[in-house]
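Everything below concerns the one structure shown next.
Note that this is a trimmed complex: some chains were dropped, and none of the rest were shifted.
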Amino acid sequence: MQFAQIDGKYIIKIERGELVVETVTNFCRDQKILNGTFTGIGAVDRLTCGYYELKEKKYYFTDYDSMIEVVSLTGNVVLKEDKPFVHVHGVFTDTKNQAFGGHIDEMRVGVVLEVIFTPLSSNITRVLDEDIGLALLDLPCQGHK
Amino acid sequence: MQFAQIDGKYIIKIERGELVVETVTNFCRDQKILNGTFTGIGAVDRLTCGYYELKEKKYYFTDYDSMIEVVSLTGNVVLKEDKPFVHVHGVFTDTKNQAFGGHIDEMRVGVVLEVIFTPLSSNITRVLDEDIGLALLDLPCQGHK
């Protein structure tokens, strides 16, 4: 992977063969980034994504292993058990241009992935929500109903 | 809903059972935000979305009421009749990871929705375009053809 830091953002190029969630997680660790948000476009050749089944409190993932365009990637990084944790959803298209996607477990770059990453100077943390079964954002301000 | 303000942005957590367009609209009203832009990921369990039919100058909406991953949410807030007005499009995936979506009328959070909101210090307004049949952005600068 390669990157550049500009105007408080990072442009990141994740290269063919590299794992995306792992690479972004390691990048945050190396750059001492605790929180951030990112988008991305590119193509992957291996992908595991799916959905959360609230009743069973578990994810159901499907594996894909052909070349797939990454048409939308939206993610955030906050702390989970004191480490930067990546939460990312994606939309993908196949060779018929049909779209699919979901919550991304992991994916491997097939051509290239171009990411715009905006670090945030906070230390927001995920905390387990027992009812939901997931570690949710723990934020200081309460909105009105 | 909960939120945090960091580096001129807001991280917002919209919680299970809350309506998204209503919550973002009320958030802007409460925080005295006139303009802004946002992205989001999460899951909803009720959704009304669709498309605009230009010839008839009306939206056609479809209702969905199962658990749906929100894989991409892209929206903006500008003034319409002096109040913050949310315009948001979304991509969603079902339990087969198939993607669908459109212009969002409203949706209800099913698990959680994580939003990154960037306020803008302008007071851009939507003005009705008679030919299009919609209130479009009224912007001060004209681009070259």
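For clarity, chains are labelled A and B in written order, and residue numbers in each chain start from 1.
Keep in mind that, in the parts below, a residue touches a chain if its C-beta (ideal position, glycine included) is under 8 Å from a C-beta of that chain, and two chains touch if they have at least 3 such contacts.
Given the structure is predicted, the values throughout are model-derived calculations rather than measurements.
Count of copies in the whole complex in this file: 3, from one repeated sequence with 2 chains shown in place.
To be clear about the criterion, only the chains that are shown with their structure count from here on.
Here the CA centre of subunit A is 21 Å from the CA centre of subunit B. For subunit A in complex with subunit B, the touching residues are 8, 35, 37, 39, 49-54, 60, 62, 72, 74-76, 87-91, 98-103, 120-122, 124, 131-132, 134, 136-144. Those residues of subunit B that touch subunit A in the shared complex are 1-7, 9, 11-13, 16, 23, 26-27, 30, 39-41, 43, 67, 69-73, 91, 93-95, 97-99, 110-112, 114, 116.
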